[in-house]
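Note that one protein chain is taken out, while the other chains of the complex remain in position.
This part shows chain A:
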Amino acid sequence: MAHSTPRRLAGRLARHVLLVGTAAFALLPFIWMVSLSLKPPDEIFQAEFRLWPTTFAGIENYGVALTAAPMFRFLLNGLIICTAIFTLQLLVCVPCAYALAKLRFHGRDTLFSAVLVGLLVPPQALAIPHFVMLYVFGLLDTYAALILPWVISAFGIFLLRQFFRSIPDDLIHAARLDGLGEFEIIWRIMIPMSAPALAAFGIFSVVAHWNDLFWPLIAVRSEEISTPALGILLFRDDEAGQFLGPLMAGAVIIVTPLLLGFLFAQRRFIDGLAVTITK
């Protein structure tokens, strides 16, 4: 037993050494990005590398990023689009999920099978017809083009239905006896009681659409309605983007909001994602 304490200590140390190593792999691009965003060009191209700049050029770099490209506009667009998508998804998915979970009507099982089939279709496979539809209605290069294709979410319906089913029927019976209509039941019982599922779905939805590049690249050309993921590319392709410092500053501005959101609510984020995907 005498040797167990130093062995344990060595084990603990090994754990931290290994995790610091893998965490470094995960964090290196972020550290590198911030480091470059604070440096003047000559230091970026210098043969010798320093993490912290000798001449601090952070203010210039971030200034260029913010003035040469409408960075705040990109962030605002991301906010507008993600909010709109998630709100509309809820308006469509919650009632449907409620009916699929708690109401009995002819054709319900068929509809649920359709939702399951819908889960199979990757969104990228619908890009051509969605593009054609938006083209026909003259909606390309508008907010609508970024929002409309995502209003329906088979995943959202599926996830919420599973959760609604776990809410006891007796609660709904009691509510009906109290004279509550079905929409009041949804609004006053189902929604408050399924906050964890709604939050998890919200995380999925916002992360997916904030970070998506594929669809904005197809649907949008103008800088004014670009999402963050597309905006940083437009900035790179601009002349201003030739300078690495401002480009990295732009990347920091684009990446930070979601990461901050995550760091503030990480337990909920991680548990929500894990539960949703494995349940």
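Structure notes:
Note that in this section a residue touches a chain if its C-beta (ideal position, glycine included) is under 8 Å from a C-beta of that chain, and two chains touch if they have at least 3 such contacts; residues count from 1.
Please note the rule applied: contacts and distances are computed from a predicted model.
For the chain of the complex excluded from view, the name given in UniProt is "ABC transporter permease" [choices: "Anti-anti-sigma regulatory factor (Antagonist of anti-sigma factor)", "Probable sugar-binding periplasmic protein", "Twin-arginine translocation pathway signal" or "ABC transporter permease"]. Only one of A:Ile85, A:Ala99, A:Ala197 or A:Ile225 touches the absent chain when the whole complex is considered: A:Ala99.
Residue positions on chain A in contact with the hidden chain: 11-12, 15-16, 18-19, 22-23, 25-30, 32-33, 36, 44-45, 49, 91-93, 95-96, 98-109, 111, 114-122, 124-133, 135, 148-149, 151-152, 154-155, 157-158, 162, 169, 173, 182, 207, 210-211, 213-214, 217-218, 228-230, 232-233, 236, 244, 247-248, 250-251, 254-255, 258-259, 262-263, 266-267, 269-271, 273-275, 277-279, in rising order.
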